[in-house]
Every structure is written in structure tokens, then in C-alpha cells.
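Of the protein chains in this complex, all but one are displayed in their positions.
What follows is chain A.
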């Protein structure tokens, strides 16, 4: 490096991007997906689902205090969170599958960061006007006009942020009750904390960070190239057809030149601020807005559309080499993904269909391990937990097998009988039980607790220990 070289900048200051308004097919899809997704997000907590008198009737609810999660007909207890793990795996692999087939469609249309940023940009445009006006306002010195326009934009952003956080908390509380509390300004601190946190994060992320999140913060953006191959759809500028680019006067012939008139419409609409004509770039979220912008131009020039379009690298290559078009949905990796999803989905389904409505847990006393009684018999103590996952109160009878002369006695408030233990609906019955037996030959014996519902045939077993010597 010579002394005269321009000094290198180690840090580049963030440049503000003012995406221009655009119409077209992909913009329509984006509006549609925004409305649908936000609609689901805001309305889902209000869907009701009757589960009987003992359980909440909210279709989707994560009930933290009661430690239950509800999703329509599914109810999950804390020890069953592996269903959630399965669901997350399904979601992740599903995302991988879609990415390997269609590229970054998630990023362009469905990612919350994209959806809310889109919404915020829309608000910005309504208040401050389109790209050129916004740019001018941004550079203008402070004035009354700038003040009220920016003030209005930011207030609107904060309101949207508040609604975002406000909707979030409904997933964790009974929605109608919470609405009433909010109306009466009688909101629990936990709820208020979440609303504040999500208001601020929405405001900062969608208002300021925007594409920076996709470029610098999003982990998925970092590793999704691993799902890409040459048959994955990406946004591409048709160089063959576009170059040599250059200005074009009306009526001029297109002979000997490309179809791109270098109008930069595709650059102005891009929400991440790149020029797609430089080739596929890591920043591109495949939102398709540049396609809409360019197709508009092509339409005006009466040229065929799709100078910029969704295409696969493989197909681009084929075209360059003059070979026929080539698309392939099914590759080895898509099969892998589908296979994994089938296995995991099947496992979840199997688990849900075979989900037991009763569980028995037995914990042997450790202090003391056993007690010798005056007639020489041995007594062991156990903590018994009976999980009743149904919505009805049930009566169980508990017995034990595996040793001669083994008997049980339940201990607790009131007169308890191991032969009829009442466990309330959707709850855990906790009992203390003593097992008695004449001193066995061995110092520890395997015994089995058997739980039987009185009315039905439901039966659960639990293997445990009966200790009778050597503390």
C-alpha cells in the first residue's frame, strides 16, 4: 500500500434507506401476507374452545401460573414440553425445506421483522410522503414541518409497538379478562412489563434497525446459505438480456443493446438498499419488490417482463450456455427434510394419540429408608403422585404387588384409604403411603405399585423398591 492511498474506513456509518413505493404482483403478495399474519397474531387469542368447567376456554393459551399450555384440542403439562421441542423441530425443518426450494421467501414475506418493518415504512410514507420527500425531509434542517411529521411518525410507531406487545400478552392470559383489566387500568406488573418491553423492541427493531437486523443480527440469515443449492430459487437480474445497459430514448431501436435502461427503479424500491444487478447478494431478502419495479418499467417500454425475476442459479447457467430451461423441485436434500419432518411429525402425532390421561409417580422415602415395627414387620414410606389429566374428578385405588403379605396404608388429613384416592380434575394428587410387609429374606426387594381407576379399566404401574435392611 502506498502512502497516497485513501485511508481505509474501518467502520461504515449506517446509511438510511428510503424504499420507494411500488405496485405489482409481489407487492400484493406482501400486503396479503402482512394482513393475514397480523390478523392471525391479533385475533388468535380470542378464539374460544370449550374444555369443560375446569379448564380455560381459550383455544391458544400458555397458562404460566397453572403450568398448562393449550392449543385447541391439545393440552400440555410441564413434563410434556417435549411436544414443544418437536413442534420447534418441525418448524425449523419446515423452514429449511421451504428455503431449499424457494430461497428466502420466509425472509421476504413472513418474517416478523419484515412484516413489522413493512408496516412501519408504510406509516412513514403516509405521514412523510414517498422516497424523494422523505429523503428531503431527512436532510432538511429542523423546522415546524419536520418536527410534526417526525413526531407523528414516531408516535404512530409507538402505538403500533404497544399493540404488538398488547397482543402478545393475550397468549398468556385469558383475553377477555385481560381486556377488561386493561380498560380499567388494572394491569398486573408482569403484563405491563411485557407490553413495555415489546413496545420498545418493536419500535427500535422496525423503526430503526430494520435491514440491519437481517444483515447483522439474524442468525438464520447467516446459515441459510447451507440450505441453498443451484436449484434454489433466488432473485436474479437477467444479465444476458439486460446488458449493455444504458439510457434509452423513445422510438430508439433495441438492436445491439440490453433491455435495462439504468433507471435504478429496482434500487430505489429495495428495502435493504442494494443493487440487484450486481448479482445475488447476501443482503437480499428475496422480497421481489425489485421485480415489481422493473416489470413496471418493462411494461411502459412495451418489452417483455421479468428482466429481474425469481430464478435458479442452475437455470441462469443453462440459459447462458444456450441450453433449455431447467427447474427441479426434488433433490436429495428436499427428501431429507421431508423425511425428517415425517418422522418428527409422526412421533408427535403418535405421542398425542397415545397420551396417557393418568400418570403414577412413586418416590421412596430416604430418611429413614425403612422402619422396623414391634412385631418385626417392615414398613417403607412413599410419596405418591397421581396425575389426573382429564377434566373429571376421578377415584383411584392403589395397591402393591411383589412381596408376600404386602399391604398399603395411606396417611394424611382425614381418613384416607389407599383403596379410594380422590384426584381432582386436571390436577396432581399427592399422597403419603406406607407399605407393610413381614421382613423379607432379601434386604431390598422390587415391588410394583398398581393404580387402577375405580370406574374404568385405566391402569398404571410403577416399579419401585422395598428396603428392609442395612440403612
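We adopt the following convention: contacts are C-beta pairs under 8 Å (C-beta built on N, C-alpha and C of every residue); 3 or more make two chains touch, one makes a residue touch a chain; residues count from 1.
Note that in this section contacts and distances are computed from a predicted model.
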Could you tell me which of "Cbb3-type cytochrome c oxidase subunit", "Insulinase family protein", "Putative Oxidoreductase" or "Electron transfer flavoprotein subunit beta" is the UniProt name of the chain missing from the displayed complex?
"Cbb3-type cytochrome c oxidase subunit"
Can you work out which residue in A:29, A:110, A:200 or A:371 touches the chain that's missing from view?
A:371
Against the chain that's been left off, what residues of chain A make contact? List them.
1, 3, 7-8, 10, 365-368, 371-376, 379, 381, 411-414, 434, 471
